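Take this structure first; my questions come after.
Only one protein chain is missing from this complex, and each of the others stays in its spot.
As written, the chain order gives the labels A and B, with residue 1 at the start of each chain.
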Amino acid sequence: MPYRLRIGGRDVAAEITARRPQLLLRIGEVRCALESARIAGDEFELTVDGVRYRGYWCAGADEVQVRLNGHTYRVERPRAALAATAAAADEELRASMPGVVVAVHCAVDQQLAAGDKLLTLESMKLQMTLLASHAARVRQVHVAPQAVFERGALLVSFARAGEEP
Amino acid sequence: MIRLESAVSTSSPEFRRRYAHNKALAKELHSRQQAARHVRPARDLERLAAQGKLLPRERLERLLDPATPFLELSTLAANMAYGGESPGASCITGIGVVAGREVLIHADDPSVKGGAWYPLTVKKIVRALDIAIENRLPVVHLCDSAGGQLQWQSALFPDRYMAGRIFRNQCVLSKMGVPQLALVFGHCTAGGAYVPALSEYNVIVRGTGAVFLAGPPLVKAATGEVVSADELGGCDLHTRRSGTCDYPAADEADAIAIGRSVVAQWQRPAKWRTPEQPAEDPLLDPDELYGVIPDDIKHAFDMHEVIGRIVDGSRLHEYKPAYGTTLVCGFAHLWGYRIGVLANNGILFNDSAIKGAHFIELCNQNDTPLVFLQNITGYMVGRDYEAAGITKDGAKMIMAQTCSHVPKLTVMCHGSFGAGNYGMCGRAFDGRLLFAWPNHQIAVMGGEQAASTLAEVKLRQLERSGAAPDPEALARLRAATLEAYEEQTTAYYSTSELWDDGILDPIDTRTALGVALSAALNAPAAARGNGVFRF
Partner (left out) sequence: MPQRVLIANRGEIACRILRTLRALGIGSVAVYTFEDRSAPHVALADQAVRLEAHAPSAAYLDQAQLIDAARRTGAEAIHPGYGFLAESAAFAERVAAAGLTFIGPDAAVIRLMGDKIRARAFAAEQGVAVAPSARGDGEPAELAARAAAIGFPLLVKAAAGGGGKGMRTVQAAAELADALHAAAEEAQRYFGDARVYLERRIETPRHIEVQVLGDGQGNVVHLFERECSLQRRYQKILEESPAPNLPADKRAAICAAAVRLASAARYRNAGTVEFMLAPGGEFYFLEMNTRLQVEHPVTELVLDVDLVAEQLRLAGGAGLSFAQEDLQPRGHAIECRICAEEPQQDFRPATGRVQVLRVPQGPQLRFDGGIGVGQTVTPAFDSLLAKLIAHGDTRGEAAHSLERALRDLVLLGVPTNIDYLARLLRHPQFLAAELHTGFLEAHAAELREGGGGADAVAAALVALLADVDFRRAAYEVPEPHASIGEWRN
């Protein structure tokens, strides 16, 4: 199973092809032997095909930045879909416990992106702000500030993607 | 340890003839495996593609660690059953490496009749889980099956070792502390729903994965409720409401990545034995095996030639080399592991049988796994040998072999006829894995012998009743017997019925045994002890 990287704007597939007697890899079209690798803190030292490389690196959310021989490389690794945890096309947002509405942050017909604020609710002396789990359009907001609701109450309805208003 | 030397002449006509014959058999094996693995009706492949599904072997390759071996078991299961409708018995099983851990993999094959289970599918899965239990291998299930083949239900449902045994085995594995992961790519219906439910961890693909005790058609028939597969038992229902499934996955690649991450969490318990020394390729050329194996089941060959082309450095420490010479016994190394080898160089006599029993005892004392290389037409028969106690001596070998606490592996290198099969750890004797070569034949006795015996019995019958023997009828009886034998004694028939765990190209034997042995050593040794030897 190849690892997919993006470097210098190009998609590159990387694969381990053998481990003994040396770790052999294929990076894009290039085959190479990784003879030794030491990564400590923010510095690295590799020996690839007999050539030693020394430099610095750091990791961000989706990419690794490498400083090597006076050049900064940004190597992106596509991340596994986090959206899997969100149900696709949730059409209704229902209350998971009773409480009161503190603030409404969305409006009818508003096109939301994943992570946009919907409502701030208060339950059990705890306030929480509910966010849109995925892109959707608000079809209707069923509550107003200071409204008291029960568990299971319908709070917001969304239009399915592609649905006419 | 001495290095075995080759006594075959690679330029002799006999070698050349045998080489051509066995090479052709190997080629036939590969092409039949290729067909069983990949040839599918275009309609089925298109359906899977339209559903956005990967083929089961694509899923498998993504799951496995790169540049690692995968020992596939029983590729040709059901190849002579159901009119060829179920290549591979509609599933893939094998031993591979995932996230650095040895695991047993069971994958439904939805490209064969939607992955529906035939009786031999059930047998293959039960066998795979038995292997997992005996070898303490964690299991990864790749689930995608339409359920049981209803027309075959009486052969796959009711009995002790049928479908229920799969779920029983899952529970036993769990009780042993061996984890299972199920990746739900498609439907898990009825009993099949228990595969993910009884796995410690499971992942379900949104949109195509579904787990339900009854699918939409059955639900409608039972209660009139109309519901889609996804609504009934899809990803969101089971990961958010019912809790039946643990990890939602956006697509198949995501599911596999999550699965690898789960396997990476599992402990790697210490193995019972580790390699004693670095692995070393045999000095003798394994390719020459094709020329060593005879092209006739009745012909013999020297097992030293086989051993020397399988073990590390072609080195063997032969035990009692001058006694009981029809059974070669000795210590060797395979991929660095010490093993005890028993290999037939002829029929078993009194001396070879008791030498075998004694050597098996030595291996048990020494905690050395056993490898049996079978080419046995039987024990010596006749009054003199009975008087000398051949039956007792054969029994002692069977007792020693059965009561071994060390793991046992068997390769059927040529013939396996009659009681010789027993002493040399045939299928019934709980070897961890058993493989066959394409030239292998197995029966209670040879075909000719059986035909002659049956004809002889018939003749005696007719004589006793005073009827006249009918030569034509007798000839027809002989022919019918021979024909049945020809069909039912081949390696392909054996592997079709899952009497073995797969046919190996002889040249792959060394590596297959290495992977098998490494897997076997995940289980601690059984309790020591023997039954009573009849002396």
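Observations, loosely collected:
Following the convention adopted for this analysis, a residue touches a chain if its C-beta (ideal position, glycine included) is under 8 Å from a C-beta of that chain, and two chains touch if they have at least 3 such contacts.
All values reported here derive from a predicted model rather than from experimental measurement.
Contact with the omitted chain, checked across B:Pro66, B:Gly340 or B:Gly378, is made by B:Pro66.
Although one chain is not drawn, the whole complex shows that of A:Arg74, A:Arg94 or A:Arg139 it is A:Arg74 that touches it. Across B:Ala155, B:Ala197 or B:Ala279, the single residue that touches the chain missing here is B:Ala279. The chain not displayed touches subunit A at residues 3, 5, 7-10, 12, 14, 16-20, 23, 25, 27-28, 30, 32, 34, 37, 39, 42, 44, 46, 48, 53, 55-60, 63-75, 77.
By the touch criterion stated above, the residues of subunit B touching the omitted chain are 65-72, 75, 97, 99-100, 102, 260-261, 264, 268, 275, 279, 335-336, 502, 504-505, 508, 511-512, 514-515, 518.
Rule of thumb we're sticking to: only the chains that are shown with their structure count from here on.
Within the complex, the subunit B residues that touch subunit A are 61-67, 206-207, 236, 240, 247-251, 254, 256-258. On the side of subunit A, the complex with subunit B involves touching residues 1-2, 15-19, 80-81, 83-85, 87-88.
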